[in-house]
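Shown here: the complex without one of its protein chains, the others still in place.
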Amino acid sequence: MIKYVAKRLLISLATVWAIATICFFLIRLLPGNPFIVANPLDITNAEKMMEYYGLNDPVWMQYVRFMNSLLHLDFGYSLAHAGRSVNEVIAQYFPVTAQLAIQAMLFGIPTGTLLGILSAYKRGGSVDIFAQLMTILTTAIPAYVLAAILQLVLSVKLGWFPASGWETQKYTILPTLCLSLGMISGHCRGMRTLMLEVGQQDYLKTAKAKGLSEVRIIFFHQIRNALLPMVTNLGLEIAGLLMGSFVIEKIFSVPGLGKYFVNSINELDYTMAMGLVVFQAVVVVAANFVVDILYVLIDPRVKLD
Amino acid sequence: MEQKKERLIDVKDLEVSFMTANGEVKAVRGIDFQLDKGETLAIVGESGCGKSVTIQTIMRLNLEPPAVIKGGSITYTNSEKNIKVDITKLNNKQMQAYRGKEFSMIFQDAMTSLNPTSKVGRQIVEAIRKHTALSYMEAKKNAIELLGKVGLPNPEAVFSRYPHTMSGGQRQRVMIALALSCNPSILFADEPTTALDVTIQSQILDLMNTIKKERDMGIIFITHNLGVVARMADRVAVMYAGQIIESGMLREIFYQPKHPYTWGLLGSVPELKKSENKRLLSIPGTPPDLFAPPKGCGFAARCPYCMKACLDYMPGEYSITDSHFARCWLLDEECSTRITPPVGRAVNTGDSDDGVFKTKRKEN
Partner (left out) sequence: MKEKIISEMLDFSPVSEKERDAEQIIRPSVRYWPEVWKRLFRNKLAVLCIVIIGLILLCAIIMPILSPYEFDEVSLFESGLKPSAAHFFGTDASGRDLWTRVWIGARASLLIGFLGALTPFIIGTMIGAIAGWYGGRIDMIIMRVCDIMLCIPSMIYMILILMVMGGSVSSLVVAMAISGWMGSARGFRGRVLQFKNKEFTLAAKTQGASAPRIIFRHILPNILGNIAVGLSGAVPGAIFMEAGMAYIGLGVTPPNISLGQLSTDGITYFMSPTKFHLFLYPSLVISIMIFAFFMFGNALRDALDPRLRDEEYNAKRMRKIKRGQKREARKLGKAAV
């Protein structure tokens, strides 16, 4: 087990390194001078700033510097906004994004899974039809349109929730709901398929032949086995959530990381963009790492190699 | 000769169909058979002939729908427990009390028949606790005892192992332990050794024979391996296209088969003793489509001795002895065709013990 954890950890670190390297070189490919973008009139100053931040040095030197600071968990300072460190931005805005994502997960995963179980149990029933309709809606209508419609109906017309902003807990409800919609339908569909697949397995027949009641067969044999593969997708889902939160944050004016991310790229703010990418990658890789370890603990079939 | 044993299962005129989107599949078309206590009945036939459907209907394991019991009755009697029921009349909830306790089943593929994410011991305990009031610890003790009894070394350790860590033979032993856990009076075995190596097969068959003798259970054994039949069965029922076309005691079927299909089955088994240049028989063609079963004899289209009557009318049952009957027009006293079967002894040629044997046609 320790060996397995160590191996996974090593792979995770390698992944982070690879991502950081790819991002470093890709972002360096971006045309333009960040200081000119920030302040187009002052070209001499921009040249000076380039020199000051070491952006005129050979790329390998910059790379070594970047890696070195990464080792110290220091993402450097923003190029576009003087005096603002990337670490500060993360510390200030990531909690909001994280809260949104975690709330969406806490609501979306159980709801979606439950819906999936119910619609597999009563195929063609009202729950199943509802779930299918929801899947169609969330896959066919772009997320921002759906969010705008919900915003209009639930907050503007009905006045149940504040339309935008991020102040009290009440403000978080609508963004959370919108962010979790896709997740609910994804989990619902996945769980439904898995339930049906497990339903055809021989061991359910054995369970029935033992004389177990239907409820016990479904809970202890079918759902249990159907849930396991769902766990492996969790890591990737977190990546998807971070992405979805960009859109949702923009619609509901949520002060999260998403805005900074897009801005930093538009402003050619190298250090900021890189720091945020690497940070997100670390979050996703860490989530994957945890899921991998978790999966070994809950699924006895996985061999530790 | 043999004393009359207690009757456990009496199946009468059972018909089972599957309703699919493409139409009705008549999987079982009116079969009768009985099983006595301490007896092993082997049901033989090629795949798709309705063997599995039949026994799964007795345990009511088929999903209903698509499966529908169209007619007939299955009477289960257990005088010790004072039970006499018609299984076809029970609903799923009532059936739960019988499954596992009165009947239990061993499946073909022990690999997929055990829940992969649950310890084997737990799966046995689950069955025991369902049907008894034992505590977990008592049930565990029972389960370990059972695991030892089916020949698994170090049963305590086996108890907490997962199915995928065991070999095929070991898993099948676990399945047997599971099936025996509530001391059922009938054990159904659906090709329990087909997926195993020959040596392991032999061990599992020995184990089943031992258990049968010990517990005086009835066993219904499904297989297409005639070698296994010879080793296990007291009586044999040959199924074809959803019907039992011949049924009798083991030696009657093996030495005096009356139905051309049985001849084909027996002729397709290689024999060590006959070293002369005798070719193995094969039965050409494929079984009929049960979406639209033929109106005559199901085997007619493949039968080398096919007559006009075979195509038009379903043959009734002809009893040769009290225990032996077959469904074939060749056995009719008015049928003049004399055929020397390639296996066993001839039909209607009068070489039975008391000169000419009489066949009796049952009213259809």
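As written, the chains take the letters A and B, and residue 1 is the first residue of each chain.
As a working rule, contacts are C-beta pairs under 8 Å (C-beta built on N, C-alpha and C of every residue); 3 or more make two chains touch, one makes a residue touch a chain.
All values reported here derive from a predicted model rather than from experimental measurement.
Contact with the chain not shown here comes from a single listed residue; of A:144, A:166 or A:295, that residue is A:144. Interface note for the absent chain: among A:5, A:19, A:55 or A:154, the touching residue is A:19. Across B:83, B:157 or B:311, the residue that sits in touch with the chain not pictured is B:311. For the options A:5, A:154, A:231 or A:247, the residue in contact with the chain missing from this view is A:247. For the chain left out of this panel, the touching residue among B:50, B:121, B:169 or B:288 is B:288. Where chain A meets the missing chain, the touching residues are 11, 14-15, 18-19, 22-23, 26-27, 29-31, 122-125, 136, 139-145, 148, 152, 156, 196, 235-236, 239-240, 242-243, 246-247, 250, 258, 261-262, 265-266, 277, 280-281, 284-285, 288.
Throughout what follows, only the chains that are shown with their structure count from here on.
Of all residues in chain B, only 59, 61, 92-93, 96-101, 103-105, 107, 109, 112-118, 123, 126-127, 130-131, 162, 164, 175, 178, 182 touch chain A in the complex they form. Residues of chain A touching chain B in their complex: 201-203, 205-214, 216, 220-221, 224-225, 228, 299-301.
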